[in-house]
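Missing here: one protein chain of the complex. Every other protein chain is in place.
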Amino acid sequence: MATLVQAVRMALHYGETYLGVTDILGEDVGPPLGGVFTATQGLETAWNTPLDERGIVGAAMGIAYAGGRPVAEIQFCDYGFNTIDLLKVAGNQRWAGGGNYEMPIVLMTPSGSGIRGSLYHSHSFESWASRLAGWKVVMPSNALDAYGLMLSAIVDPNPVLVLLPKALLRVRGEKLIPGEPADPELLKQLIDAPLGDRTGWRPRWPDLDEYLVPIGTADQVREGTHATLVSYGRTLPLCVKAADLLRESDGLTCDVIDLRSIFPYDWRMISQSVLKTGRVLFVNEDSEVTNFGEHLLRRVVEEHFYDLLARPRVLQGQHVPGIGLNQIYEQNTVPQLPHILETLRAVATEEA
Amino acid sequence: MATLVQAVRMALHYGETYLGVTDILGEDVGPPLGGVFTATQGLETAWNTPLDERGIVGAAMGIAYAGGRPVAEIQFCDYGFNTIDLLKVAGNQRWAGGGNYEMPIVLMTPSGSGIRGSLYHSHSFESWASRLAGWKVVMPSNALDAYGLMLSAIVDPNPVLVLLPKALLRVRGEKLIPGEPADPELLKQLIDAPLGDRTGWRPRWPDLDEYLVPIGTADQVREGTHATLVSYGRTLPLCVKAADLLRESDGLTCDVIDLRSIFPYDWRMISQSVLKTGRVLFVNEDSEVTNFGEHLLRRVVEEHFYDLLARPRVLQGQHVPGIGLNQIYEQNTVPQLPHILETLRAVATEEA
Amino acid sequence: MTTIAEVNSGNEALCADQCMRIHQLMVRARVLDERMIQMSKSGEGYFWIGGPGEEAFNVCLGLQLKKGCGPDYDFLHLHYRSLATLLAMGMPMLDATRQAAVRITDPHSMGRNFLGHSALRKWNVVPVSSVVGAKFAMAPGTALVQKRHGGDGVTVVVGGDAGSSQGDFATCMIWSTRPGQELPVLMIVTNNQWGISTPMRSQHSEQHIVDRGEPFGIPGEVVDGNDPIASWHALRRALQWCRRKRRPFMLESQVSRLHGHSSSSGAMRVENEPDCLALWETKLLAAGVLTRASIDELWEAARGEAAAAVQQALQEPEPTPDDVRRHTYAPSPVDVVYPDDYTGLPH
Partner (left out) sequence: MTTIAEVNSGNEALCADQCMRIHQLMVRARVLDERMIQMSKSGEGYFWIGGPGEEAFNVCLGLQLKKGCGPDYDFLHLHYRSLATLLAMGMPMLDATRQAAVRITDPHSMGRNFLGHSALRKWNVVPVSSVVGAKFAMAPGTALVQKRHGGDGVTVVVGGDAGSSQGDFATCMIWSTRPGQELPVLMIVTNNQWGISTPMRSQHSEQHIVDRGEPFGIPGEVVDGNDPIASWHALRRALQWCRRKRRPFMLESQVSRLHGHSSSSGAMRVENEPDCLALWETKLLAAGVLTRASIDELWEAARGEAAAAVQQALQEPEPTPDDVRRHTYAPSPVDVVYPDDYTGLPH
């Protein structure tokens, strides 16, 4: 079973082999390193750029204008905040230009906390990104979705931001990517670059198949009746665990929805679940003022206010300037399992 | 009665004369122009910068580190999106540095639609800004508040963003700024630069007094019982008009709250009003996905869900890539009076 | 008249036919800009920005481009003052007045964007964004595809003097000179000495902006943009360098700004800057290439053409509320929510 980051790498290989990807560019994405998280090891079209995020985004846009299909990486989303004007242009150019041009770029970037990253390797980006009209934004929480969302991002002729949950990059999937060998050791031998000298190394790619996770489709990973729990990225597996614990401890069952696609989002699935349960909790780790979860809450209030059985909730990160390196800071800044479990129990059991 | 932009200018004069402002910097803020909206005409410490927003924000931060008190301008907030990383640093440096340094900078920038500004002179910025932990964000809707908020922004030792509603810059206030002459013609003669050659011109400043609008205080501009209406900036006067129209037409009265301070916001005033009316409408013109109004709605849901008599609402701009120049676009992209009136009526009259 | 073979400027010359062609295009651009200034004042349009004072240089640029769609042709990251370049490429006046009149028929933006914010896919004119600087970050991208593709298509990026303060200007130089990966980018600075109200000399110590290319091995030239002959040849050399060497070149064109920054600053005619068109007419008259009468005729014809283009545009439809969201997204086979275009929040 591939790890999430291996799945991304395989998707990029599939993309450059079958889907027309022309360039995979970013800081340290080319040889010898292949990305600070190994996401781009051994890829044909990967090349290193100057240390200049504006250049990376701008070049990707130019490549797309001229007919290429680039996948650009921002090494950490924390370093993308000087490019928001360019991201806006990428998102508005088609609209502003009356439909003259498409903008088929994929921007991928690790996002979120969980690797002891201190201030600048712990940011979440989805709330910012969700404000970028013209963009699509996805965030997988497991290897197979990472593969399928990455392929969709490549195929989609619009700018797509792929947020990769840092904390889950090395987590192995539970489902096989079509074509990957079942033995993780074998996969590693085939596609992971060796430590040390890599000059002679070439990956031996498994014979992968196309697998698309359509943009705008969520995944229902648990079914239940007592509450709806919606999340994505790092907090998604925690939400699954919380739901499982709640079932064991209190016999309460929940729909757990892995949103996967942040914009556009699968409103139908959320809506139907809320209609069924009347109780909803949105969980993410981005900071709590003007947070994307608050948008989802607003939609629920707008369309299901009179269907709700209990106060709907959003569990988010604190509105503080950063996540500190000492784990005391991190544990008390972004949602952890106990917070999720406690809030979920409250939503599921609150008297109507 | 001063216009809003004259009030800003007088506040800056007061600031450089009495409150230690050392630099007013930005593109075209110095002589001869004094700002594209005349906000900085005739000021002692105003100087023109290169066309480089990153330089402007960076220089302001450096000036503050070295003991200066700068007021920096981004000519239009639409051009601030390449500085968000720097704004984040300005907001996190004190926290990150364990309290070593203060960061007493004021950043002022025109925001919002209403001047036929097409894509890049119509953006709203408050939803983005509200995500910048460590910053305070204010937005006046009239001249006196502009004066009072600007002085507070200057006095506050933290970074404060002053959003100036473009559409209201030339609107005259209804209340006198302490010290300004009552005759607007006289004021104009004293402090507005003449057209044409200005080399010999010097402003004659009225003898102004200190007037502070404390950060975090909203202003209740209408009182009523049937609903709570919360807004700021361009949409605030429209909300007042809508409330007045609704009183005349339907005999329904509303609390209208001019938030003024976007972060921190006057939660107490909102909360008390919602407790009283059980109905609330938040209005702003920023785009509707991950909008600051959705945050306020979440707070209401969090603390007053069981106090609400009707579905709370947020009226916002559309999630589109921009505001088009043809007025058909603008009128149908951001809230106008009829939308506000209609939504307010719905909130105030919905059967509980 | 066309018996005069050449017109000279310094050591350089241009054949009389070309001179007349340039002149006619300059007149058409000037007349159109002046008419669109009127539109902005009369309410026929909302806003004006354009290139009076840049016609000599901009026309010469437009005439030497390799016009078409895709990497075989030149990619253009234009300035908002590039009207004359587009006219020289063959854009009808109507496609400018449609934008000035914010009609749905505006081919650049469907009545959405400010005048001068062009976008024409058929000629590789990528959408002009108001964000000064951004195009310098994008230009290496189009050039990279061109270099890889082969052929002699180049990327031309045009910006103002003040805009060179943006970090993206340096980005363009660095990305265009990566060792072994040099790119065919022609960086053009139309230096009118102003950024809105701020004199270039109050903010910049570089003697010439093109000097900044030197450390990167980017050759540069400064040209009198008021002189069509000098401009023609400077552009010829610069484009040839990029086309053949597949490397960057920087060209600084000293131009005038004859109507101030934009309609926001009044768009009044300034008197103290050289007028390339008046100078050119004086020269062509002296050379016997044109007569007063033939000049008057050209102006008259251009005025008629502009008037017709305005009238036509004003008769064309405006956008409707249904147009607000159009072209937010390109149709996608892998999006279940927006397979076609944006239709409001997901439902």
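Letters are used for the chains, namely A, B and C, taken in the order the chains are written, and counting of residues starts over at 1 for each.
In the analysis below, a contact is a pair of C-beta atoms (placed from the backbone, for glycine too) under 8 Å apart; a residue touches a chain by one contact, two chains touch by 3 or more.
As the structure is a prediction and not an experimental result, all values here were calculated from the model.
Of the candidate positions C:24, C:171 or C:332, contact with the hidden chain is made by C:171.
Among B:60, B:143 or B:229, only B:60 touches the chain that is left out of the view. Counting over the whole complex, subunit B has residues 22-23, 49-50, 52, 54-55, 57-68, 70, 85-86, 89, 93-103, 133-134, 136, 151-152, 155-158, 212, 214-217, 263-268, 299 touching the chain that is not drawn.
Taking the complete complex into account, residues 165-171, 174, 177-179, 182, 201-207, 211-212, 214-217 of subunit C touch the chain not shown. On the side of subunit A, the interface with the absent chain consists of residues 27-28, 30, 32-33, 36, 48-52, 54-55, 78-79, 82, 116, 118-121, 288-289, 318-322, 324-326, 328-329, 332-333, using the contact rule stated above.
Everything below uses one rule, namely that only the chains that are shown with their structure count from here on.
Of all chains, A has its CA centroid at the greatest distance from the CA centroid of subunit C. Of all chain pairs, the one joined by the greatest number of contacting C-beta pairs is A-C. Per-chain CA centroids place subunit A at a distance of 40 Å from subunit C. Averaged Cα coordinates give subunit B a centre that lies 36 Å from the centre of subunit C. Subunit C has residues 109-110, 112-113, 129, 131, 167, 328, 345 in contact with two or more other chains.
Counting partner chains per residue, subunit A has residues 54, 85-86, 94-96, 133-134, 263 touching two or more of them.
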